[in-house]
Structure formats: structure tokens, C-alpha cells
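Take this structure first; my questions come after.
In this view, the complex is presented without one of its protein chains, the others remaining in place.
Per-chain numbering from 1; labels A and B assigned in written order.
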Amino acid sequence: MSASIGFGFVAACAVLSALFVVRVKNLVHAALWLGVTLIATAGLYAMLDASFLAGVQVLLYVGGVSVLMIFGVMITRKHDGLVVEAESTSGPRGVFAAVGLFAVLATSIVMTPELDGAVAVETVTARHLGRSLLVDHVLAFEVVSLLLLIAIIGAVVLARRRDHGVERKELPAPRREEVSS
Amino acid sequence: MTLSHCLILASALFAIGVYGVLTRKQVIAILISVELMANAANLVFIAFGRYRVPSAVGAAPGQLFALFSLALTVAEVAVGLALVILLYRSYGDTRVGLASELKS
Partner (left out) sequence: MMRPILLALTALLAPALVALSLAVAPSVRRRGAPAAALTILASLASFGAAVALLFEHSARLTVPWLRTGARVIAEVGVNVDGVSTSMLVVVTFVALCVQVFSLGYMHDESPPAFGRYFAYHALFLFSMNLLVLAPNLLQLFAGWELVGVTSYLLIGFYYKKPSAAHAAVKAFWVTKFADMGFLFGLLTLFVATGSFSFNVALTPPVAVAVTLLFFLAVVGKSAQFPLHVWLPDAMEGPTPVSALLHAATMVAAGVFLVVRADPLFAQAESTRTVMLVVGVGTALFAALLALVQTDIKKVLAYSTCSQLGYMIAALGAGSMLGGFFHLTTHAFFKALLFLAAGSIIHAVGSNELSKMGGLARRMPVTFAAFTIGALSLAAVPGFSGFFSKDLVLEAVAGKLGSIPLALLVATAFLTAFYMGRVLVVAFLGAPSSDEAAHAHEAGWSMKLPLLALAALSLVAGFFAAPFAKLHGQAYHFHFGGVAAVGTAAGLLGLVLAYTLSSARIARATRAVSELARGSAVDRFYEYSFRRVTLVLSDSLAWVDRYVVDGMINLLGYRTIDAGRGMRPLQTGMAPDYVLAVVVGAASLAAWTVLR
């Protein structure tokens, strides 16, 4: 019972903060609300007996990704203090797609009877994970590390400031398409 | 708190992420929305790992997948932000409509 109340609370936090992420005007706030969603999800992980993942989530996502996003927002936007305007298109398209997608997914989840018969398996500890990663799936692990290395190098190469050579393009006039849709 | 609850919550978060991708104009805001979607997907992995469907086999596959997914997401964020910076440097703005050369 208490678990259900806890789940409902955390779930409500996650959904609400996610809505804020996509709706708030201030981009910095959006990045911060993303952090809230991620923390709520980390709570859910903990409830699902994935405490290691919860820790990783907080460290990596909240501490890494959210902060990176805030930096990104700050770098790429002329800002006035901490207020960065986030433009959103109006219109039913996004709502329609999101609601439709949710309806389809929820219906399919509800209509799948085996899910209710699913039982909790024994708790997975960090020890399990570590053995699994470094013994059973060490090749995949190494491949991912290589991928991260490539991503870092790629990011550096892409984002490196070129002071000479490529000239900064003039800002083109805003296009009609952006406004109309 | 059952598996289907978790999945429905994940679906909701995913749908909200889709909404953000579709409505936001700043590339960086879209990137944030994509993070929401990835997060929802991770939640699904972990939920399935916890409530294993009896027929599934293997040691902690859900959490392993979630871990790999996290790593990939981080990589994606790094590259994505680099691209955003590049875009900003090229156009002086990060609105997604600017990079629409694909149209013609």
C-alpha cells in the first residue's frame, strides 16, 4: 500500500516535471525540470530494486547531462540574465501525436494479459552487474567504451572553434515554414 | 505498483518527449525532449528487468541494457551538443527550421 502511494507520488512528479520540460518558456528552466524528471526516475529505479542504476542515473544524467544541457543553452543563446526564451509551435499536431501514441501504447499494455502475471525476480546487486559486465559481456562493454571515446573525439572535432577558415554564414531571413506549421 | 503501471508511466513520459520534439523549435530543446524519451525507454528496461516475464532468461538483462543505453545516451548528448554548437556557429541561431536544406 505504501509502495503504491510512493509510486503514485514519484510517478506524478515525473510526469508533471516532464510536462514542464516541454512546456516552460525558459530553456534554462526546461533543463532544470529535466533534472527533476531524471531524479524522479532514479527514485523509480530504486523502487524497482535497481539501486545501482539509480545511483548511476543521478550521477550521470542529473549531474552530467542536465548540466551539459544548461551549458549548451547558455552557449548557444543570446540571453538576458538567466532567462532564455524557448519558442514552441502551437497547433494540435504535437498534442495529437503524443496523445495518440500514448493511447496506442497504453491500450497495448492493458491488453497484454501476461504482464499482470509477471513476478518479481531476486534483487540484482551491483556485484551481479559488475560480474555480468566484465565477465559475460566484456566485449560489449569494451565496444561501448570505444564508442564513448569516438563520441568524445567527434564532439571535440565538431565543436572546436575555427577562428580562421570557415566563415560564419549570414543569418538568413526567417522562413515561412517555421511559422506556418 | 505493477509492471503495467511502470510501463504506462514510461509511455506517458515517452509521449511527452515526443510532444516536446514536435513542438519545440530550438534544437537544444528538442535534444532535451529526446533525453526524456530515452529516459522513458530506460525505465522500461529496468521495469522489465525487475518483473521478469517468466519466459525470459539471463542474468540481469534489463539493468545491463539500461546501463548500455545510458552510455549511448551520454554519447549522443555529447555529439548532439557539439552539433548544436556547430549549428549556432554557422547560423547564429539554433532554430531547427534553419537547417532545412534537405528540402530541396
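Keep this in mind: a residue touches a chain if its C-beta (ideal position, glycine included) is under 8 Å from a C-beta of that chain, and two chains touch if they have at least 3 such contacts.
What you see is a predicted model, and the numbers here were worked out from it, not measured in a lab.
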**Complete:** Missing-chain contact, candidates A:108, A:123 or A:145, resolves to A:108
**Message:** Just to verify: which one of B:7, B:22, B:40 or B:84 makes contact with the chain not shown?
**Reply:** B:22
**Prompt:** Touching the missing chain, which residues of chain B?
**Reply:** 18, 21-24, 30, 96-97, 99-104
**Message:** Counting contacts across the full complex, list the positions on chain A that touch the omitted chain.
**Reply:** 89, 93, 97, 100-101, 104-105, 107-108, 111-112, 177-178, 181
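Throughout what follows, only the chains that are shown with their structure count from here on.
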**Prompt:** If you average the CA atoms of chain A and of chain B, how many Å lie between those two points?
**Reply:** 5
**Request:** Please name which positions on chain B make contact with chain A in the complex.
**Result:** 1-9, 11-20, 22-26, 28-29, 31-33, 35-36, 39, 42-43, 46-47, 49-54, 59-60, 63-64, 66-68, 70-79, 81-95, 97-98, 100
**Footprint of chain B on chain A - complex, ascending** = 3-4, 6-7, 11, 14-15, 18-19, 21-22, 27, 30-31, 34, 37-38, 41, 44-45, 47-50, 52-53, 56-57, 60-61, 64-65, 68-69, 71-73, 75-77, 86-90, 93-95, 97-99, 101-102, 105-106, 109-110, 112, 114-121, 124, 128-129, 132-133, 136-137, 140, 144, 147-148, 150-152, 154-159, 161, 168-169, 171-172, 174-175, 177-178
